[in-house]
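One structure, pasted below without further comment.
One protein chain omitted, others in place.
Chain IDs A and B follow the sequence of writing; residue 1 opens each chain.
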Amino acid sequence: MVAYARVFLIVFFTLLAVFLSSLLFLLFDLSPIAGLISLFQIGFGSRQGLISTVGGAVPLLIVAVGLSVPFTARVWNIGGQGQFVIGSIAATWVGLELAGTLPPGLIIILAMFGSFLGGVAWVLPPTLMKIRLGINEVITTLMMNFIAVFLLDYLIAGPMEGAAAAVSHEPSSAPIPSSLLLPAVVPRTNIGVGLLIAFLLALGLFFLLKFTRLGYELRVIGQSHDVAKYAGIPIARDILLSTVISGGIAGIAGMVDIFGATGILLPQVFSDITTSYGYVGIPVALIASLNPLAIIGSAIFFSGILTGTYGLELAYGIPTDVVTAVYGLVMFLAPLGVYLSLGKRRLTLAKAKQ
Amino acid sequence: MNVDTLTSFIAIMLVGMVPRAMPIISAATGELVDQNAGILNLGVEGLMLIGTIVGFLTDFYTGNVILAFFLAGLSGLLLSMLHAFASVSLKADQVVSGTAIWFIGWGVSGVIYRALFRKFLVPPTISPLPHLNIPFLSTVPVIGPIIFGQDAVAYFIIAVLIATHYFLFHTQAGLNLRAVGEDPRTAEEMGVNPKLYRYAAIMFGGFMAGIGGAYLAIAITGTFYYNLTAGIGFIAVALIYFGKWKPFRTLLGCLIYGTVYLLFLTIQTHFQSIPYQFFAMWPYLAILIIIAAVASRSRAPSSLAKPYEKGE
Partner (left out) sequence: MTVDAPIVSMKQITKTFPGVVANDQVSLDLFPQEIHVLLGENGAGKTTLMNVLYGFYKPDSGEIFVDNKPVRIRSPVDAQSLGIGMVFQHFSLIEIFTVLENFAIGRREGMRLKLSGLEAKVKEAEQQYNMQVDVNRKVEELSIAEKQKAEILKILFRGARILILDEPTSMLTPQETEALFKNLNTLKKQGKCIVLITHKLYEILEVADRVTVLRKGRVVFRSGREGLTADVLAEAAMGRSVNLEEFKRAEGKGKASLVVKGLSVRGDRGERAVAGASFEIQQGEILGVAGIAGNGQRELVEALAGLRKVEEGNVLFEGADLANKGVRERIRQGIRYIPEDRKRRGVAINLPLTHNAVLRDHWRSPYEQNQVIRFKAVREFARRIISEFGVVTSSESAIANDLSGGNLQKFIVGREFLRDSRCIIAENPTAGLDVASTNYVRNLLVEYRNAGKGVLLVSGDLDELLTISDRMIVMYRGRASDYVERGNFDKFKIGAMMLGESFQQPQGEGPQLAP
């Protein structure tokens, strides 16, 4: 019964947040109601919109399910974006270097492997700093994001610059050969193998969190380090494992984005949050209460909002930055809403037991 | 290169460094007070962005710089109250709440900007703040321009920093606040209201973050673009760690960071062949190194980021 109440509250407050953000439409002489209706129609109603929604949800989904692992232990890996970026760099590099020398399927697998390693490498320094030196992981993982993003832009403006870019002055890497693109139902989107990978990861991590020993231990660690110690749980080791998993998976998300959709590395520094899956993954994971299966839904929802917002941009000139505000507001209100209603109940019970 | 050119080189660099460090100093001063009261506010970045857009807009439309800064600070203060409500009254997780504030600030600032400036093809600019060149003193070679040739707001920020130091360590309220940050239960027993102090601290932090953001737009870049702050809010938080939660040491950290930043910027102009992004990432790396170096010797306020339950 309590579980249903929670879901209801989360959905309610999420929609409330969306509604509140829609008040920003007024700045563009658009009525919030009309705007919202359009948004949902475009994002979830039209064929084109759905393609964009589902396709865009794929990398987001992957990152978010990866985040659910350390978040369960209350280890806040904010570095998903950096790990994503490094993963995409690694995958692209593998793809470009090995193109033509090996069968495409094998190259794809190697690229996935490389992206995983890249993401892991990017999350290791902050994690070690946390375990050994007790440094809060939020700032450190975040700094790594900035380093990664600048590194990316540097690479594609320099060492990895593609031929086309040199002419057009719009930085990018060389595109990976189309033979390497992940097979898809809708070409140049991730609705295909990419989606499959995402689902498999969601299922796998759901299984991990719910049924394995590591998942169990992470839950206890997230509750209280004292209780975890009593239970004999190796806290440092588990924290390390959880961040490694999430870093690597975020890297894979980067690979999937390149090999499934964009096919090319593009600069990130001043891009907006709409393509920053590493950041958006955070509220996506939190809203779904860190449940990988529920994350599938929340990723599609968030992605749909984004698609709808693109539509609104075309139709009414509303900037896509709105979406960031939406995400932020959702991230703020939804957990609060649950806490407000259920938290009080917990509070009174606790007092009574003293 | 002889001594003269070297000194003038350094001088030029430092002159440019100080304004660059100001937004961080402002935000750090605010967050410093927050953390001394036991609150971790990671939304500084979002608060700065709100300050940036509000400040920029006000200046653009009214030309009144003072009003611009004031409104920027006010908007930061208002947004930060969300965080106060969540973490102090509802005792929610401060990391989650702070990150949400960041997103909100980020999005809202971008939206407002686009809303009001979509008609412009090229981002509009405002005239930069005039420098207050204090007569005579600012002509002292090398250090003159650096210390005495800044603009009024920079002096204001420094004044606030000094006042913060005085506040924290020489006033009754500052002592009470630090007591709340260490042990809210004891503080409450001694007649101090932890909630009140924490709310006030958060609001001050929001105000200063807003000012810092506005400074970035008005005094440094003269324009606004998406995600203008690029992480300096978080850098400010990191530097508080380095500064061991004390204003002057944090100031030192900010200045060191500013110097490092400008160093890379300057080096970059001499190596035009290498894309600028390569140099842009080093300051962030520097932060990591700085934090790691200071780690074991730093001691945070004991109740930092822990929600306080009355009667615990």
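Things worth noting here:
Criterion: a residue touches a chain if its C-beta (ideal position, glycine included) is under 8 Å from a C-beta of that chain, and two chains touch if they have at least 3 such contacts.
In this text the structure is predicted, and so the values were computed from the model without any measurement.
Just so you know, the chain we are not showing touches A, B across the whole complex. The chain not displayed touches chain A at residues 2, 211-217, 219-220, 223-224, 226-227, 229-232, 346, 349-350, 352-354. In the full complex, chain B touches the hidden chain at residues 169-176, 178-179, 182-183, 185-192, 299, 302, 311.
We take it that only the chains that are shown with their structure count from here on.
Mean C-alpha positions place chain A and chain B at a centre distance of 28 Å. Residues 42, 46, 82, 86, 90-93, 95-97, 99-116, 118, 225-227, 230-231, 234-235, 237-238, 241, 274-275, 277-278, 280-281, 284-285, 287-288, 291-292, 295-296 of chain B touch chain A in their complex. On chain A, the positions that touch chain B within their shared complex are 21, 24, 27-28, 74, 76, 78, 125, 129, 133-135, 138-140, 142-147, 150-151, 153-154, 157-158, 269-270, 272-273, 279, 282-283, 286, 317, 319, 321-329, 331-332, 335-336, 339-340, 343.
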